[in-house]
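All protein chains of the complex are present and in place, except for one that has been dropped.
And now, subunit A:
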Amino acid sequence: MTLSSPAIPRGPTLVERLPRGSALLVPALLFLLLFYVYPLAQLIGASLPGGSGKNYALIFSRPVFLRVIAETFRVSLVVMAVTVLVAFPYAYAMANAGRRALLFLTIALLIPFWVSLLLRSFSWIVLLQNTGLVNQVLLGLGLIEKPLKLIRTETGVILGMVHVLLPYAVLPLYSVMKKIDMRLMEASSICGASWFHGFRRVYLPMALPGVMAAAILTFTLALGFYITPALLGSPRDMMIAQMIAGQFSEQLNFGLGAALAVVLMGLTALAFALFGLGRVLLARRAAA
């Protein structure tokens, strides 16, 4: 052993400090950088012509923009609630089905998922129009005297959007529910609980992470819907994505369109943050 000046231990370089396998992330990161981050920066730049915030000032001062934004949020909330309510029993059935029933339920859920969004929205027009299947059946049964106005209404929009979003709610719910041990419900009933009591006190709290995931996914996806409200709604049911498209393709006001897109993104991020906060608070309460 030689006595020399004590070697200064060299800290690991930045590259050495990265977790193993980080190199595998490089293609994905490059892709995101090139096709997502860069255009996004361009978009934000376009929304601020010459560094001026006049587009944003316009959005927040004109009632028409604020009304469309508020409408978009309201419709998205309704769609979220309806989708989760419809998805919950479906996911429950899947989680507790035998193998064959599960296969059937999965196929029934995913086949529409593979059909183009445009095609599905047109199908809803066929079903919901005044001479469509729904009205003809109701008329034929004598339940109504003249056709219900289903298309070009908010009801039509919500129906179409719920249909499109259903798999996004069912799948996260199912993945949580299939891990719930049904013996806990047996334990609940032998403890004297009715099915409903056990559902409320045992099953639902355990399914809650799935409900949260389904809600946030459907809500944020609903915020950006374009084709379905355009085809099934009236101009009064316009959502923010339609307005953005209008600014780009009809008004040719790229700056305002870009600003609206940035506002939508900001509000979506806010919604995400609120859900995230809710989850943290929920987890903290459970651990307290």
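The working rule: a contact is a pair of C-beta atoms (placed from the backbone, for glycine too) under 8 Å apart; a residue touches a chain by one contact, two chains touch by 3 or more; residues count from 1.
In this text, contacts and distances are computed from a predicted model.
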The hidden chain: which UniProt name fits, "Signal transduction protein", "DNA ligase (ATP)", "Spermidine/putrescine import ATP-binding protein PotA" or "Ferredoxin"? "Spermidine/putrescine import ATP-binding protein PotA"
Of A:Glu16, A:Glu145, A:Asp181 or A:Glu250, which one is in contact with the hidden chain? A:Asp181
Which of these, A:Lys54, A:Arg67 or A:His197, touches the one chain of the complex that we don't see? A:His197
In the full complex, which bits of subunit A touch the chain not displayed? Write them out. 181, 183-184, 186-194, 197, 201-202, 205-206, 286-287
